[in-house]
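Left out: one protein chain. Kept in place: all the others.
First chain written, first letter: the chains are A, B and C, and each begins at residue 1.
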Amino acid sequence: MVQAINDALAHEMRRDDRVVVLGEDVGRVGGVFRVTQGLWEEFGDERVVDTPLSEGGIVGAAIGMALYGLVPIPEIQFADFIYPAFDQIVSELAKLRWRSGGEYPAKVVIRAPVGGGIRGGLYHSQSPEALFIHVAGLKVVCPSSPYDAKGLLLASIRDPDPVLFFEPKRIYRAAKGEVPDGEYTLPLGVAAVVRPGRHVTVIAWGAMLYEAIAAADQASQSGVECEVIDLRTLWPVDIETIVASVKKTGRVIVVHEAPKTCGFGAELVALVNEKAFFCLEAPPARVCGFDTPFPYALEMEYLPLARRILPAIIETAGI
Amino acid sequence: MVQAINDALAHEMRRDDRVVVLGEDVGRVGGVFRVTQGLWEEFGDERVVDTPLSEGGIVGAAIGMALYGLVPIPEIQFADFIYPAFDQIVSELAKLRWRSGGEYPAKVVIRAPVGGGIRGGLYHSQSPEALFIHVAGLKVVCPSSPYDAKGLLLASIRDPDPVLFFEPKRIYRAAKGEVPDGEYTLPLGVAAVVRPGRHVTVIAWGAMLYEAIAAADQASQSGVECEVIDLRTLWPVDIETIVASVKKTGRVIVVHEAPKTCGFGAELVALVNEKAFFCLEAPPARVCGFDTPFPYALEMEYLPLARRILPAIIETAGI
Amino acid sequence: MLISRVPMPSAAWPGPPQVGALREDGTVDPARAEGIPDELAVALYEQMVLSRETDAHLVALQRQGRITHHASAAGEEAAIVGAAAGVRDEDWMFLASREFAAALWRGMPLGALVHHALGTARGPGRGRDTYAPPFWKPARVVSASPLSATQIPHAAGVAWSARARREDVAALVFFGEGATSSADFHAGLNFAGVTRAPLIAVCRNNGWATSLPSDRQTASDGFAVKAVAYGVRAVRVDGGDVIAVLAVVREARARAAAGEGCTLIEAVVPPRPDSGDVSSSPADPIARMRRHLEGRGLWSDDRDARLRDEVHADVRRAIAEADAEPSSPTPDFTDDVYASLPWHLREQRQAMAPRDPAAGG
Partner (left out) sequence: MLISRVPMPSAAWPGPPQVGALREDGTVDPARAEGIPDELAVALYEQMVLSRETDAHLVALQRQGRITHHASAAGEEAAIVGAAAGVRDEDWMFLASREFAAALWRGMPLGALVHHALGTARGPGRGRDTYAPPFWKPARVVSASPLSATQIPHAAGVAWSARARREDVAALVFFGEGATSSADFHAGLNFAGVTRAPLIAVCRNNGWATSLPSDRQTASDGFAVKAVAYGVRAVRVDGGDVIAVLAVVREARARAAAGEGCTLIEAVVPPRPDSGDVSSSPADPIARMRRHLEGRGLWSDDRDARLRDEVHADVRRAIAEADAEPSSPTPDFTDDVYASLPWHLREQRQAMAPRDPAAGG
C-alpha cells in the first residue's frame, strides 16, 4: 500500500504542478513510513516541503496554499498527532466554502496513518475518524488495499472538497495486490461488497476488513454466510449498499478499531435503524476498540480481531 | 442559571482554597456571560486568573495546576473556541490517570457555554459534546436548570475525574427556578425523568429539553404521552433510566442541537439497540441540528425546536 | 550556591523604537518620509472618515439588537487604512474582526458589508455568519473566523505559495495584540520565517484584548519584538499615524519583493481618551490626518462637512437597502457545505422543504 500511495502522489504531481506535498520529514527521508520517498528527489524543495514541527501550522499553511490555487497534500505523521491541527481542520478547512458562500473553497487532502497493530502504543495507534465525520464539510476516506488506496487517493485529490485520507498502517506493507501503473480513480462514496452472503452483513474498513473477512470465513463453517462490506469512503457513506445488504440479511455488525462509544459504528447502527428498521431481525452489533486509550502491551486484546468478531456473528445470526 | 453557577463556584472556592478559576476575561469583568462575576473581588488575582488568549495554554496550565494539587476550573469563552485546546484535552487531560497507572490524575473541570439560540452565528453556537464523549477518560455534563446546574457543578468539582461542563447559553438567563443557598450535589451519571409517559421516550438535555417538553405537551393533545428524560450527565450516561423507559414505551427519540451525523444521538440509538432491541416497536428517531455549520440568520430553522420534534413524535408513535 | 558568576543575560530585550511620520502640527517629519501625493493623502483621509461613520452606524444597529456583534475600528483607522494602502492590488489581504475598512479600500462596496452585517441572503456570506468582515474575492480579501489568529497561517501559506511560484505577490494579515498569544500566530510567523515568505503581519496593539491589558497578555516589551523568535523583521509604528503605517507597510512590501521575507509590524494604537470618544482626542488619527491635509492646503471645513454628509448618506442608504431585504433568506444553508449536495444533506434539505416557498411545498 505504501508503494501504491507513493505512485498516486507521484502520478498526480507529474500531471498537475499545483500539487504540493508538505509535512514533517516528508522530504529527503520520505516520511516516517517512506510513503513520500523519492518525491523530493523528483520534485524538489518547493513541492515536497519539510516543515517545522507544528501540525496546526502545516494544515493552516496548506489552507493558504489552497486559497492561492495550489493543491496541498499535508501529511500528519500519525493520526494521533492530528489534534494540534484540530482547530484548523474543524473551524477553518471544513467551513471555508460554506462561510464564503462558495467563493473560497480550500481543497486540501490530509493524509495520516491510522490504527493499531504495529506495537505503536497509545499515541501511535489511534483511529479518530468519527471526530471528523461529525464535522460537516469534510470527507473521510480509508482504503483497505493497494489498488483501492491509489484509486481513492487520486479521486480524493481531484474531488473539490477537503478530504481526510486515513491510511491503515497495519497493512501499509502487509496488504498486497496488483496496482496498475497508469491512471485510474475509484469514486468516493462507493463501498465494495467484498464477500457476498445472505445471513449477516458485516461492515468494516481499513485493516479491520481482513479481520472481518477472516471471521466471515470461519462463520461460514458454521453455516453462516456473511456479506462483508468495505466502506472505503467513510463519509459521505454509501448508504445504498449498506441498506441493500441489510434488507437482504436483516442482521448487521459494524467493526472498527476506534473506541466504541460515539464511534462511527454508532452512526451506522443509527442509519440502519432509520433506513431498514423493519427488516432487522437481530440487534445491530458493534465490535470495536474498547472505551480506553490504546494499550501498548495488549494491543491484540484491544483490536476487534476475528476472534472477537466471530462470536458476534454467531450471536447476531441467532444460531 | 448564570447565578446558580456563580453560586456553586463561590461556594466551592470558599470551602476549598485549592479551587482556582482561570480563563479569558474571567476576572474583573466576570466572563463574557458574567458567570464568574464577583469572584475576582472576593478571591483575588491568584484564584481568579485572567489569562492570555490561548485556550491550549489555559487547559495545559490547568493540567499542571491539577498535578500540583489545585482544583482548576478553566472557562472557555464559547465551546466553539475549545478546539485550540483539543489536543490538551484529548491527548493529555483524558489520558493522564491511565498513562501514569493511576498516579497522576489531573482533576480539571472545563466550563464552556454551548449551543445556539442567542443569534451567535457559526462560531458562537456549536455543541461539540460528541467529540468528547468519544474520548475515553472524560466525563461530560450539561445541566438544564439553575438547580441542576449548581448541584451538578458541585458534584463535577468533587468528582475525581476530568469533567467537561457545558452550559447551554440559550437558557443562561431564561431558565428560572429555586436554587438553595447552601450546599447540595446532584450525582453524576443520573438522569431525570422530567415528564412521565408511556408512548414515546424523548431523550434531551440542556436547552433542547424545553423544546422536547413543549413538543411532548403538544403531542399529548393528540393522545400521545411522551416520557421526557433529561440526561444531565451525557457521559457516562444513565443507561438504566433510558432502558427502563424504552422498555416501557418501545419508542424513542433523541433530540440534540449538534449535527446529526456521529452526534451523541447516534450512540444513544445504538445503545438502545443493544439493550432493548426486542422491545422496540418503531425505528428510534433523531431530531438534531443539520449536518452543516450553524447558520446565523436561520438558527431557528437549524435548531431542533418543538415544531420539528412534534412530527417525529407523531410519526414514531405510529398514529 | 556552589557555582556562581555564570553570566546570565538580561531578560530585558527592548523592542524596536516606534516609527512615526506625522507631527503634532500636521507636518511630516522629512527625515521619516518624503510625503505622499495629494490624491492619496485625501483618499486616506476620506477612507478613515468612511470607516468611522460606518462604525457608528453598525454600533448603533448592535445597540438596537439588530445585529449581534460589531467590532468597532474607531481609533484604529490609521493602522487599518494605512496598511491596506501600503500593499499592492495583486496582494492578498487577510482580515481579523475590525478591518472592514481595508476591504472597502480594496473596492468592496459598502452595501456588501452592510448586507453581511445584517445577515441577509445577498451578503457575501449569504447570512451564514456575520462576525468578521465579509470575504471579498474580487480583491483577494479573505475574512477570518472569530477564532483569533487562525488567519495568520493561511496568510503565510498564500505568501509561501507566491514565493514558491516566483510571483511577486504578498500577503497582508491583520490581527490584534491578543492574538499573538495563540498557537496560530506562533505557527504562522514561524512558517513565514523559515520559508522567507512575503508576509506582512500587522498587529494592531490597541492595548486590550477585551478586558486584558496588553502588558498581561505577554511579558515581552511590546509585540514587534516577538519577531525575534522567528528571525523576521520587527517594526513598531505609531498606529495613529496613517502616513507612517503606510510607509512601513510599503517598506515591508518592497523587502518582500526583494526576497527578504516577512515583517512583523506592531501598530501601536493611541489609547482611548477617558471620555471613550476617540473623535474628541487630539490623538485621534482622523484629526491628525486632517491637520496634515489642512497644512498642505488640501482641506477645509467646508470640504470636511461635505465629505461627512456624503459618507453619512452613503452609509444610511446602504443600511436602508439591506433592510429592505428579507432578513431570513431561503433555507440554503445546506448548500456549500460540500461542492455538491451529498445524499444525507439532500435528505435533510428535503425534510425542511415544506418551509421553503421556492420548493413550492
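Throughout what follows, a contact is a pair of C-beta atoms (placed from the backbone, for glycine too) under 8 Å apart; a residue touches a chain by one contact, two chains touch by 3 or more.
What you are looking at is a predicted structure, and each value in this text was computed from that prediction instead of being measured.
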item: Contact residue for the chain not shown (choose from B:G27, B:G56 or B:P168); value: B:G56
item: Selected residue (touches chain absent from view) among C:A43, C:V59, C:A139 or C:V228; value: C:V228
item: On chain C, residues whose C-beta touches the chain left out of the figure; value: 1-11, 13, 16-17, 19, 21, 31-37, 40, 181, 183, 185-187, 190, 193-194, 196, 216-221, 225-235, 243-244, 246-248, 250-252, 254-255, 260-261, 263
item: For chain B, residues in touch with the removed chain; value: 20, 46-47, 51-52, 54, 56-57, 59-70, 72, 84, 87-88, 91-92, 95, 97-105, 136-137, 139, 159-161, 189, 236, 239
item: Positions on chain A contacted by the hidden chain, ascending; value: 24-25, 27-29, 50-54, 56-57, 80-81, 83-84, 118-124, 260-261, 290-293, 295-298, 301-302
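Convention: only the chains that are shown with their structure count from here on.
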item: Most widely separated chain from chain B, with each centre as the mean of CA atoms; value: C
item: Whole-Å separation of chain centres (CA-atom averages), chain A against chain C; value: 39
item: Interchain centroid distance [CA atoms averaged], chain B/chain C, Å; value: 36
item: For chain C, residues contacting two or more additional chains; value: 128-129, 145, 147, 183-184, 333, 337, 344
item: Junction residues of chain B - those touching two or more other chains; value: 80, 83-84, 122-123, 261, 290-293
